[in-house]
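A protein chain is absent from this complex, but the other protein chains hold their places.
Chain naming follows the written order as A, B and C, and within any one chain the residues start at number 1.
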Amino acid sequence: MSDSILEVSNLRTSFFTDDGEVPAVDGISFSIKEGEILGVVGESGCGKSVTSLSIMGLLPHPQGKIVGGQIMYEGKDISHLKEAEMRKLRGNDLAMIFQEPMTSLNPVFTIGEQLTEAIRLHNHMSKQEQNNRAVELLKLVGLPRATELLKEYPHELSGGMRQRVMIAIAMSCNPKVLIADEPTTALDVTIQAQILDLMLKLNQETHTAIMLITHDLGVVAQVCKRVVVMYGGKIVEEGDVKDIFNHPKHPYTEGLIKSIPDLYSKKDKLYSIKGSVPKPGSIKKGCLFAPRCDYVMDKCKEQVPELLGSGHKSRCFLHQDEA
Amino acid sequence: MSESLQDSAKLSPEKERSLFVQGLIDFWKQFRKNKPAIVGFLIVLFFILIAIFAKQIAPQGINDQNIAIRLQPPSAKHLLGTDDFGRDILSRIVFGAQLSLRVGFFAVIGSIIVGTFFGVIAGYFGKLIDTVISRFFDILLAFPSILLSIAIVTILGPSLNNALVAIAIVNVPVFGRLVRSRVLTVKEEEYIMAARSIGMGNTRIIMKHILPNSFAPIIVQGTLNIATAILDAAGLGFLGMGAQPPQPEWGTMLSESRQYITNAPWTVIFPGLAIILVVIGFNLMGDGLRDALDPRMKN
Amino acid sequence: MLSYSIKRLLMLVPVLLGMTIIVFSIIHAIPGNPAQTILGTKATPEAIHHLNASLGLDKPLYVQYFTYLKDVLTGNLGTSIQDNNAIASEIWPHLAATIELSFAAMLIAVIIGVNAGIISAWKKNSVVDYIAMIVALIGVSMPIFWLGLLEQWIFSVKLNWLPSIGQTDITSTVAPITNLYLVDTLLEGQFGQFWMVVRHLIMPAVALATIPMAIIARMTRSSMLEVLGSDYIRTAKAKGQRMGWIVYKYALKNAFIPILTVIGLQTGLMLGGAILTETIFGWPGIGLYVYNAIQARDYPVIQSGILIIAFMFIMVNFIVDLLYGLIDPRIKYR
């Protein structure tokens, strides 16, 4: 594991609301190796976005707080770094793109202003060099008319183009890790294909490791090598993408895969997981998936299983002895 | 989620009404968390009680004059001192609460009724009728509000009731625009689309769906506007265009006693404090209501 | 942009027309006989007849309106009943005094209000935020005529720091060039007089600035908070940008659009508030001019004063509309 560039261990992040502490991320551990693409899958409220914001130090202040665990970047714990130190990493070593390309760019500044700002922040360059770099980046992400684009405002661009600009901003300082939080969810299928294609290309060309957060199992299957499945703030399954799709261990993963309609063959009836995603903090005891699980046993309601296994790990009593 | 629903949802039909009560309780829980709002609510309540029980509270009558004790500083007998006619300032402020609250409430209720009517029509039916109404609002809003009130009072003649009418008219476009924009937003909501797809008529859509969902901002704005209405009424009173002496309206009291500020500052300080306090009360309460009723805060 | 400006300009026409109708009707909506009301109950029938003729009140209403409109458009604002002077010829000094006062007040309100709002939003829930917001709350609830009286009592009577009344000392006069005294004294190089004018300006300007300042501070705070919570601010943070830079350089431009609206609206409120402030401080502006006219039932002056103030308000909001176009690149395409 020495080649892992980012290592999250036992991370716990909570939100402090009027109703008290709500755990959003509850003791997760995973690592990202240099140049790999790690998929983080889960449905709304599973804590996948909070994980990414915790890594970036962008949790909403003051409600969100890291209450435990470590985030090791290049061997150094960054989970409680001072803001000034964290700023040096952000955008430089760790970059992030978001779900909504429509609102993630500032509407009253030009593309050029927003792109050169990112370059200027972490590099000493002349105005001309900044401009050249900006044009180069726009070409890198496959945007035509790069020079003119610099003078345009975000509202003049389509959603797909804006997401490319966001990627250009993220890539501006050659980050070691790129966190992409649902980067294609707001886009149409054909545009999604373009963006995923671009991200794969960038990963191969620049060796930037990518942490791809998504709810779409299709996207994961096509892009990622390794996958982490989250449910209720915990990792329930982790492993190689092929293992997970071909032999899912956790009933939740299995249910998710089975409940997607197939594009190539028609099933009579879809499998469906009963009930709905629990609110964070609403289940206090036992496995969080127990109320929805088809294989639920008595002890599932009492105890929380560990994430066990070598290589292909799962957090389920059905597979505890395999470790 | 579904489990908690089942636990608490075994309701008998008689308890149906209690769900509305539950809504009120939920609102109160939200509102209660907001301490400034509670302070505002208490201030407002305080003045309302004073106004209702003015006769019982006031140590003296509104116009009990006694030149012998004119311009006396606050003392045990006259807690807030006396004015140039020897009238007890505390008593006049207590009775003044009736006037100020009356102007505030009725002016705002008047503007809400008229403004809502035009706002709904403009927002829901759009097109020409919207253009006409909106332009009319624009014209009214082109006048600084106190100036328009002055103009109206100039026409109607100076009196507290005319000031009330003037303030109400001036505030009509405020609510008209608010309701119109609210209707425009609500109109685009999917549940209105759903209502239309069911085959529902316009009147039912407006009454059952649009108005109830426009209510919260009206109440918030209404509360805040009571504050400005009280201020404007006092301002008109001060200019001699509102309540007329010897009515104990606070602005009028200020205008009567401003010449004595050097030797009897209490005659000016206390009526002003009364105004500022009640206005702070309504402002705090309005802010609190906004926080509690803001749909964005829900869920 | 040009098309946008022209469109906005054309939209002013119905508003301006409506405004003249309302102002025109001030005289005509008076119940009973306007001339009688103006002259009082003791007026002789001849005097009433004379006034009716001179105001054109004996003609049909629409003729009267068009005459009025024509007069206004040609710069004829009628004659004052009190002194028979042409209103148009005597109104500028009053207007200039009000512009000077309002401008000073708005400057105070914007500088303090915007900064207080920004810092409150940035340091949300801090002591600074609480203090600023309590002060702002008191500010929006302030009866400014009362504040004016207290100012006079404390700073003129008790402390004797500032002159309590007027635009200049009674003993000195400023030779009018533009009638904006601050400008005039500077043009003439009379720095002593300039300072004297400033001293006269401070108290009324502060009184007049109070409410707009408070409203601007509250608006800036909430607008800023909304912007600071938006996705693109998160993007800026993800770039590694400093918070101070994000707040002042980045977020302020976004937040300024609603703030600008409020500034425009508050200018109008201030022009109205001037009538109270000027009355208290004896400031010879248009507010005092109208107030005196009200006392003297000088309806043509009341009409003209209101017309001028409303016109200025409309123009300020027009300028604000144009400024949107400069700040917000999306507006050109609407």
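Basically, a contact is a pair of C-beta atoms (placed from the backbone, for glycine too) under 8 Å apart; a residue touches a chain by one contact, two chains touch by 3 or more.
By definition in this document, contacts and distances are computed from a predicted model.
> Given that one chain of this complex has been left out, which of "Oligopeptide transport system ATP-binding protein", "Molybdopterin synthase sulfur carrier subunit", "Nitrogen regulatory protein P-II" or "ATPase component of ABC-type sugar transporter" is its protein name according to UniProt?
Options "Oligopeptide transport system ATP-binding protein", "Molybdopterin synthase sulfur carrier subunit", "Nitrogen regulatory protein P-II" or "ATPase component of ABC-type sugar transporter" narrow down to "Oligopeptide transport system ATP-binding protein" for the missing chain.
> May I ask which residue of A:Val219, A:Val236 or A:Leu307 touches the chain that does not appear here?
In the full complex, the listed residue that touches the missing chain is A:Val219.
> Can you say which of B:Ala194, B:Met207 or B:Leu277 touches the chain missing from this structure?
Among B:Ala194, B:Met207 or B:Leu277, only B:Ala194 touches the chain that is not shown.
> Could you tell which one of A:Ile191, A:Val236 or A:Cys316 touches the chain left off the display?
That would be A:Ile191, which touches the missing chain.
> For a quick check of understanding: of A:Asn123, A:Ser276 or A:Gln303, which residue touches the chain that isn't displayed?
Spelled out, the listed residue whose C-beta touches the missing chain is A:Ser276.
> Mind listing the subunit A residues that contact the chain we can't see here?
Interface residues of subunit A facing the absent chain: 43-44, 158, 160-161, 188-194, 196-197, 215-223, 241-242, 245-246, 255-257, 259-264, 266-267, 269-274, 276-277, 292.
> Provide the residue numbers of subunit B that touch the chain removed from this figure.
Residues 1-2, 5-6, 9-11, 16, 19, 23, 189-191, 193-201, 204, 208-209, 212-213, 295, 298-299 of subunit B touch the chain absent from view.
As a working rule, only the chains that are shown with their structure count from here on.
> If you count the C-beta pairs in contact for each pair of chains, which pair comes out on top?
B-C
> With chain centres set to the mean of the C-alpha atoms, which chain is at the far end from subunit B?
When every chain centre is compared against subunit B, the largest gap points to A.
> I'd like the Å distance between the centres of subunit B and subunit C, where a centre is the mean of that chain's Cα atoms.
24
> Averaged over CA atoms, how far is the centre of subunit A from the centre of subunit C? Could you give it in whole Å?
Using C-alpha averages as centres, the distance is 53 Å.
> Could you list which residues of subunit B touch at least two other chains?
In subunit B, nothing touches at least two other chains.
> Would you pull the subunit B residues touching subunit C in the complex into a rising list?
Going by the criterion above, the answer is residues 135-136, 138-140, 142-148, 150-151, 154-156, 227, 231, 234-235, 238-241, 251, 254, 258, 261-262, 265, 268-269, 271-272, 275-276, 279-280, 283-284.
> Which residues of subunit C touch subunit A once you look at their complex with the stated criterion?
125, 229-232, 234-243, 250, 253-254, 327-330, 333
> Which residues of subunit A touch subunit C in the complex?
Against subunit C, subunit A makes touches at 56, 58, 60, 62, 83, 87-92, 95-96, 98, 100, 103-109, 114, 117-118, 121-122, 153, 155, 166, 169-170.
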